[in-house]
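Take this structure, written in structure tokens, and hold onto it; I'll ask about it next.
Missing here: one protein chain of the complex. Every other protein chain is in place.
Think of it as A, B, C, D and E in the order they're written, each chain with its own count starting at 1.
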């Protein structure tokens, strides 16, 4: 698997792979609290794990993950007031994406995939891609293609049913919940302590956002739903579904 | 109604209203194609109409709408390659929001509401609010409160059922569809020509975004679903539901 | 007249008009106090009214007005400390202009006109145009032409004489004075209340600017000269002179 | 005179002068063509000469001149297409002003004067001052005062009459004309060669700006009016009038 | 050792550690070619390894490494034209540092250490720290202390003598040479293949930089000196010297 990590290749190997048309996958994460039962890096580790497996499937490469992301929002990540959550301004996220894509294009890469693991990054990744394509166009490069995806968008209804048994609280409150915890239990069991899960009902929010946020709206755990039902087997299933889905999608998209 | 539009007040009247604690609502829209049957300003006119009615209900004021918004995305707005769609960079949207809020706070406003009418604006509005609150904090202003909402988030299931009769295609493809067209038929019938509606099935997209976008994925109309079932009565209902919902929410939120 | 407003066109109509070479006029205004007798939007409404009439004359189109402008200066607009005046940073104004022009060029527009209604915007519009032309050049677009004008520069001496009877206080202090008030009386009489005009002599300033500004230098009204002599007929005359002058100038300039 | 130039002081002397409340004057110029008969630095040398004399009068200090300015505009400086004219983006000018003022305030300076020698700089200086005052306010510094002036605004009608004998073409076209050339003849005769003056009538422009500019609108010399009547004695007079006027104004303003 | 990695802690543990005054160390690296014999991540892995050991010594924590850095310069890193080297604009590096420090301060951290592993980052880290301290000051936080260091500055002459036997080519050309390779051999032997070392004399450069760089000045390997004498034992020694030196320095500095 090692051979997909760009950072672990010597440059001539990388140059050869790029020269053969390998797509490059970039995990985009965050350093963000995910409850008292879990480490703060799931948004980095999960898209990285998926990216590495997808890259192995499709002959791609994986760039170092973007380890810091956009500000956590209360209704999707508990809020940016939480200890440990360490976020960048939107323009910083956008600049990182733009700069990295510009460099990949210079190397000769023509297919890039941003694999997002932190919901709040989405729009700033999109803007980074747009700015990169603009600059590349000015450089006469018009065949650079870029795909943006969030891995959870590849989890189908059958998988949700199998895991949640009809009790799916919705993606909106899946922060630090069954999905992420199960994936971590499968991939990094040492970074989860199920005995520390707070078993509370899903957070309920009004249909608007308030700033400054109201800390009391976020459950004390920092999670938006309970991870109690998390299982390593669920994680294994989700991982397989995501990897297969994304691998297939990329092969179609880059055809 | 007129008396809610800040732009139409003389400054002493505005100053008096602000001094009494009036919240200020800011419609945030876009100049974006909405199909061959409709003008390109629904994202401005609709949140403005809602804002004016809500302001009348709650004793608020309405600032001039932000008339240009963030880049249209293919899966929510048809894509930024369409003629007529006239979009700003993300940092420009963010700067406008930050600057306007900073000025409102200088006037003495302490309650601001961003009423979004263009999905793609969301994250950049959020960042603008965050940057404004940061600067206000540096200025010693810590009691400025800000609410961000998108009006469609206040349409309840009963209303959806009443309008779509069980055939709701999802918000994702409601661009230029039944919802926006009905509201425009009710509010601005002169800007809609139902004879030009393309009656096509909802657009179907894969669970990822591609850049440069693939123009062939967007229906030729530029709409993501058909507006054929749009009716002025539906628009009247939606408007009433949104105005009531938002008025109530703001009264609670600012209590 | 309606048919000149881009925002009120469906995209295929807009695309067709642009394809035929229609120039696009962009009113650039501000939300700024204009005294106790007048609304705060003359800098938006006046260039918009002129732009729509000019567009009708020359076969052009009018983009939505830029509704917020650069900071009011004490010697030309009373100062940015006044309640209601809601201004953007210079870089924000510049970015808006650059972004909008970039999009118009993408649509195929090759003739754009910035019709300024707020003196303080001037330099930041100019910079926006320069940055837009630079980027367009990088995109290989070198035939995009842009005109910047302030409508009052088209008022000739004869008109001034007819209105002021030899008592013209100079453009510098015309903020909220006879000129703008007369135009508003003609175009939007409901937004003017002549009974609230403060009849004071023109403001007198030293030949330099001080920051922080000295509030006591601005007349209590916020106007820099008295609007007492304002008349709707004057407004009608000024409007006609401006529209004719600008229409003629654009036809020459774009020949 | 030397003792007014900050750059030529050792830091303890500077610190002592600042500690005593000395105002600091900053000449803001440009590197810009001024015709075939003159060097390209009048916009730096003239405000510097004035600043040094004013500083001597009022016990002030002079900071190093800003040697590059905003883009030359066709109707005030011949245009930014001319060889030799070397201009900065607006945001760069603004940042320089903001940064320098922020540092002066750190030193303890509380009175700063921007002496502008290049018309096109004006708005970007103003924005730089506004941004500096905002940041200083965040740092708790609220007694920093700043004056912006352009030296030609201190030339009174009597002086104009004495020099032009009723034939004053207006400030608008004084670029490289009698005023600047006379001052240079008085102050830096080695940088003027009167035998190379092009004697052409003042440039005539329409009441709008065109971009890209039309090179043929600028006289071949690059000057907007003829310097033929320039005399060192005129320069001496203008210098005296400006220095007296500015010295007096600053004493009043900082009282 | 695990317990020093912030990303691997749950937030309550992190909050508790920060509450006890733990300093936070941030490795700042780059994705940069380091010759055909080595992976492209030494600038990330080496400061991370050192940071983790130092943190263990002094009771500190280690934040996720900054994985992309400033542009490789020809005379210190071979140049930014090399395949694989993936660099950020200076302003992007600066923004990342500023944003991360701002967030750490919000958590309550008051001692931060930037451990640089990529020479070219230095000035942009410094600027990021300066901007962060400025913003924190505006937020009333004046006791946040920050240390910037490059690990190689802690290698003493005795160590250099022991390793190079009097043949030290100078830090300037140590890119991909004995130092970095020895550390990698000790810490990550799987990422080095000594059989692929190019054994060439140190690169020689003139005392200036040329842009665009001259590719022929960089040895074909991308390294600036030969790693042939690299040994895992040297790496072990260097690591020990750096960890001891830095641990001692931080204890003194934060006393």
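As a convention for this text, contacts are C-beta pairs under 8 Å (C-beta built on N, C-alpha and C of every residue); 3 or more make two chains touch, one makes a residue touch a chain.
Treat the numbers as computed from the prediction; the structure is a model and nothing was measured.
Every visible chain touched by the undisplayed chain in the complete complex is listed here: A, C, D, E.
Contact with the omitted chain, checked across D:46, D:65, D:114 or D:237, is made by D:65. Those residues of chain C that touch the chain absent from the view are 137-138.
Think of the hidden chain as still there; on chain E it touches residues 70-71, 73, 80, 89-91, 94, 120, 122-124, 126-127, 129-131, 133, 145-149, 153-154, 206-212, 245, 249, 252-253. Seen from chain D, the chain kept out of the figure touches residues 2, 6-12, 14-15, 18, 31, 33-41, 44, 63-68, 82-89, 91-92, 95-96, 99-100, 103-104, 107-108, 190-191, 193, 196, 222.
In this section, only the chains that are shown with their structure count from here on.
The chains that touch both chain C and chain D are B. Taking the mean of the C-alpha atoms as each chain's centre, chain B and chain C sit 26 Å apart. Spacing of chain C relative to chain E, judged by their CA centroids, is 54 angstrom. Of all residues in chain C, those that touch two or more other chains are 89, 91. Judged by the touch criterion defined above, the protein chains form a pattern that is neither an open path, a ring nor a star, and not fully connected either. Applying the touch criterion to all chain pairs gives A-B, A-C, A-E, B-C, B-D, B-E, C-D, D-E.
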